[in-house]
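The complex appears here without one of its protein chains, the remainder shown in place.
On to chain A.
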Amino acid sequence: MNWTWFHKLGSPKWFYEISGRWLPWFAVAAALLLGVGLVWGLAFAPPDYQQGNSFRIIYIHVPVAFLAQSCYVLLAVAGLVGLVWRMKLADIALQCAAPIGAWMTFIALVTGAIWGKPTWGTWWIWDARLTSMLILLFLYFGIIALGQAIANRDSAAKACAVLAIVGVVNIPIIKYSVEWWNSLHQPATFTLTEKPAMPMEMWLPMLVMVLGIYCFFAAVLLLRMRLEVLRREARSSWAKSEIKALVGAA
C-alpha cells in the first residue's frame, strides 16, 4: 500500500497551502446552508401536531448534538494518528477541535433544557442520554485542561491523545442510551440509515441544517488550525514569508 499521501498530510506547509484553498468554500457553504436552514426550519416548516411551534428548536438541537459527537470521534482519530504516526498536525487538529466540540455539547445541553421544560415538564433529569452527554462535556473540558496544563508540547499531545481515545467509549453509550435503557429522551428522529420519522417538509430543513453545521465546523476548524500551524512553525522560512505577506497586506 502506498502511504505517501498520508505522510504528505502531516506536512504543515502542505496543509497550510491546501487548507487556504478549501477554507472559502466551506465558509460560503456554511453561511448559505445555515441561513437557509434556520429561516426554513424556524419560520416555514409546519408546526408539530403535539408540540406546536416549540418543536422547532429541534432544528438547532439535533444538528449541534450531531456535531458534538462527531467532533469527539474526530478527536479520537486525531489522537490515534498522533500516537501511532507521531504526526504533528494530528495534535494541532486535536487541540483546535476540542473547544469547538465543547461549545457544541454545551449548546446541545442548553437547547435540550429549553426544549425539555415545556414538553417534558423539567429542565433537567438524570436520564441516561442527558447524563452521558454531560460526561461528553466534561471529557472535552478534560482534554482542553490537559492540553493547557502540560508545558511540554510532546507530553501534552500524548496525554491528550490517550484521553481522547479512551473517552471515545462514551460515544456509543450516548448513541444507544435511548435504546438500551428506559429513558425520558425520545429515540433518534434524524438518521441517515432509516426512513425519517417526520415528513419531507420537516425533514429537509433539518438536512440543510446538519450539512450547514458540518461546513461551519470545517471552516472554523481550518481557521483555528491554520493559525496554530503558523504559531508553531513561526521559525521556519515558509511561515516567516507567509506571516510577512499577511501583515504586509493588512
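By definition in this document, a contact is a pair of C-beta atoms (placed from the backbone, for glycine too) under 8 Å apart; a residue touches a chain by one contact, two chains touch by 3 or more; residues count from 1.
We adopt the following convention: contacts and distances are computed from a predicted model.
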Omitted chain (choose from "Tryptophan synthase alpha chain", "Cytochrome c-type biogenesis protein CcmE", "Phosphate-binding protein" or "5-oxoprolinase/urea amidolyase family protein") - UniProt protein name: "Cytochrome c-type biogenesis protein CcmE"
Contact with the hidden chain (one of A:57, A:174, A:202 or A:239): A:202
From A:18, A:42, A:83 or A:134, residue that would touch the chain that is not displayed: A:83
Missing-partner contacts on chain A, residue numbers: 1, 3, 46-51, 55, 58, 80, 83-85, 118-122, 125-128, 162, 165-166, 168-169, 173, 180-184, 186-189, 197-199, 201-202
